[in-house]
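Missing here is one protein chain; the remaining ones are kept as they sit in the complex.
Which chain is which? They are A and B, in the order written, and residues in each are numbered from 1.
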């Protein structure tokens, strides 16, 4: 039997990638009581495009939104591995949104909306979250966006 | 009847602005058990000054401290909307302080003190918090400071 959230993902034509394994002495997720912590996710999806570059220079806002959506997809992939069933998600509590941007870039909220809109599209009100959106000077592997997450679970 | 914290705000001559509504698929605050999460707040207050620009270049430390205080004021405005009564605050747990700074700027703690000092002024020991203070390369709308918060509540 497939859960509600996974049916919704299917409806949207989203296939969850295999969750990236930790590359070092850290873990991709951790459950503490009824909180699921997800490590910062990069916008890499097997076989998909690679979202590298500076937003405001070689990466435009629309492409950066797709990068943010790819990060959110990887967050869901980690949550699926952590929980088994995505229907155990009670509420997305918080996203931390880091945009690899030029010093004069100002549309960080629009970029991170690529993740926020996707999560609400998939999870409905359970996908609404608090967040910050900031512009960092560089990111791992030169990616355009990195996002971490905190999720309330049952 | 006005609560203690709101009386203190009045004493300090601080009027809480109306809490900014979410501009997208995220929420300005979320209560998870006894924790209140507040989204990253920008230093905009209705009718007040706009704190834009790079700290270390066109924005000096004193002005950046006022920007940090404006962020903290908006955090309290969101908390008031979330809780009804600010006296439900048990303790500020954590502030995340992002300063839009030049690469050679080094006085981030002094800037975020603008928020820390204000919160202790208003809330006394309940306003003391853990925090980080870092220098980011850019921020939404070009503002000088962005701060998010986690608050223990009853």
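General observations
The definition used in the following text is that a residue touches a chain if its C-beta (ideal position, glycine included) is under 8 Å from a C-beta of that chain, and two chains touch if they have at least 3 such contacts.
Since this is a predicted model, take the numbers as computed values, not measurements.
Contact with the undisplayed chain is limited, among A:37, A:92 or A:105, to A:37. Interface residues of chain B facing the missing partner chain: 34-35, 56, 91, 93-95, 99, 101-109, 113, 116-117, 119-120, 127-137, 152.
Counting over the whole complex, chain A has residues 23-30, 32-33, 37-40, 54, 96, 98, 100, 103, 136-142, 146, 148 touching the chain that is not drawn.
Basically, only the chains that are shown with their structure count from here on.
For the copy pair chain A and chain B, the superposing rotation over Cα atoms measures out at 120 degrees to the nearest 5. The geometric centre of chain A is 25 Å away from that of chain B, both derived from CA atoms.
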